[in-house]
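Our next item is subunit A:
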Amino acid sequence: APVAPAEMEESTGADSMMGGTLRIALPADVTSLDLHKTSRGDDALVVGQWFNATLITQNSDGEYIPYLAESWEFSDDGLMWTFHLRDDVKFHNGDPVTAHDFVWTYERALDPDLASPGTGRRLAGMTFEAPDDYTVVFHFPTPAISLLQFLNWGYMAPMSQRAVEELGAEYELNPVGTGPYKVVEVRPGEGVTLERWDEYNWGPEFFEGANTGPYNFDSVEFRILPEEATRIAALESGDIDYVNGISNPLDVAILEAAGVTVQQAPYGQVRMIYLQNHVPPFDDVRVRQALNYAVNREEITQIVTDGADQLSRGPISPGMLGYDPEIEEECGYHFDLDRAKELMQEAGYTYGDDGMLITPDGEPFSLTLIGEPVDSGTAYMEVLQSMWRELGLDIAIESTEPSLLYPRLTERDYEMGYGRRGGWTSYDYLYAIYHSSTGRDLPGSMRSAVDDPITDALLEKNRAMASDHPDLQGSINELYCHIAEQSYSVWISDGVFRPSIGPRVQGVVAGPAFAGRPVYFSNAYIAPEDR
Partner candidate 1 sequence: MAHLLEVRDLVTRFYTEDGAVHAVNGISYTLDEGESLGIVGESGSGKTVGVLSLMGLIPDPPGRVERGEVFFADNDLLKLSADQLRDIRGREIAMIFQDPMTSLNPVLTVGYQIAEIMRPHLNLSQEEITERTVELMELVGIPNAASRRKDFPHQFSGGQRQRIMIAMSLACNPSVLIADEPTTALDVTIQAQIIDLVKRLSEQFGMATIWITHDLGVVAGLVNRVIVMYAGFIVESASVLDLYKKTSHPYTLGLLQSLPSLHATIATDRLIPIEGAPPDLLQAPVHCPFAPRCQFAVDQCWQENPPLQRVASNHDSACWRWQDVRAATEQLA
Partner candidate 2 sequence: MSEVTKEVLLEVRDLKKYFPIRRGLFRRQVGEIKAVDGVSFDIYQGETLGLVGESGGGKSTTGWTIIRDLEPTAGSVRFQGQDLSILAHGEMRRMRRHIQMIFQDPYASLNPRMTVGSIVSEPLEVHKIGTSDQRRARVQELLEIVGLNPGFINRYPHEFSGGQRQRIGIARALATNPTFVVADEPISALDVSIQAQVVNLLWDLKHEFGLTYLFIAHDLSMVRYISDRVAVMYLGRVVEMGSTEDVYRSSLHPYTQALVSAIPVADPEVEMTRQPIILEGDVPNPANPPSGCHFHPRCVHATEICLQDDPEFRNLGQDAEHWVACHHAEQVQGQTFGN
Partner candidate 3 sequence: MSRTKPQAARGGTAASEGIEIAPAAGDWLVASRSPVRRAALRFFRDPLAVTGLLIMALIILITLIAPRLFSWEEIINVSNATKLQPPSAAYPFGTDNLGRDQLGRVIWGGRESLRAGYLVVLIGLGGGTILGLISGFAGGWVDNLIQRCVDVLLAIPGILLALSVVGALGPGLVQVMLAVGLANIPDYTRLIRGSVLEAKENEYVRAARVLGAGNGRIMFRHILPNVIGPILVYATLGLGIAIMITAGLSYLGLGAQPPSPEWGAMLNLGREFMRHAWWMPVFPGLAIVIAVLSINLIGDGLQDAINPKLRK
């Protein structure tokens, strides 16, 4: 029987949302799609948002909401977390997802033979159990409720034991997840193709009216385009629909002229200078403060980012959970060269005829600043060099690639380090760099070598508080002012993240800065005429 016109229209209306291919540009090769073999941020885009689902996630207001877990609770001492799972979730291979899968997955990540560099490390010290098929319990050595956000991290998704064991080495080319799309093809060096998984119906309510069923695009195509200019050109020409970030603010205008929507949000991408707090000259708080005072943050962000980046006057910047503009105004640093010079003189430094500082030992005051050249790093270092020259400090820059930098950091073979860290979306990052347990002797990342009981106590107190704890903000502010005063680092700015969406794609919803998920695609679609 012929279909009534009204019905037809409706059905085409519904169908018209479905279809098309979303093309996404990735800046670097996908290292691995095995969740435990990498933790790179670039891969996370594929891993987290598209083919995996996590226990919890964050909505567009930044609140934690259920995803694979329907609900969860913390023990009173904060050492035990319990998650109650949905019972209708399936892996892409059709197997149901149970609590045992979670436990198996996390224990795999902790397996020393696997030596998982990312996930495993985050889970270090924890134990897991599955009292029943749909309950997962985490045990912590110390209270760390603020770590809840990690569970929104794509690498914490469950893996199918059967698939991993059956496929062996082939698994990473055919990973099995629980997200809205499944991987159909991995082309090393070139890209990844995903296909909609029609059984997906456990989508979270990211925002009001969010689609919780299957997504609209028939497939998602990731293309690796290492050159930023190419990504921009591809957006411009319409050959790519989505790019996760545009670094040069000048390019925004070009893209907008081509109909591309460029969102700009602070990102928790902290730029700062790490100081070796335990050795001269940085064992003197006045020197550290002088450095912070001598940085003209307005000027530096103007020069390097045309003023697009948010300033970081202290340890917590605008893109982070726990940021409070008032406390920043009160305890943060404002450019004050005279004050900086005073501080230096108080610390026993003098000025020579050429306006340059002389150390108390009578030597010219010169320091080395090391850092990576990526992402305007060199520009920041050069501007700082120029600014601190005004203070009378002579800086030599050593800008080197990461693998050359790393051993020097490990050996502490540097005085000051320029760092830029993406994805530090919460005040909790302070623990990682200023808590004494992260110790001055530990190898690895840039550290500040702080060993201060007051700082430790404040950090631990914050860590044990749940996000809805009423005293949380006050406690964070206390921490902020203490660290700012101690001036452990020189904080500069918080980068802006610019997800850019091509004109073919409709219905994209912006996410919160600190959700690690800049935009939501659950309702997005490609208009039929553009497919």
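Heads up, the rule we're going with is that contacts are C-beta pairs under 8 Å (C-beta built on N, C-alpha and C of every residue); 3 or more make two chains touch, one makes a residue touch a chain; residues count from 1.
The candidates were selected such that all candidates are chains of the complex that A comes from, given by their letters.
These numbers come from a predicted model, not from an experiment.
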item	value
Given options 1, 2 or 3, the chain of this complex that touches subunit A	3
Partner candidate 3, residues of subunit A touching it in the complex	228-229, 248, 250-251, 254, 299, 302-304, 373, 378-379, 381-383, 385-386, 389, 396-401, 404-405
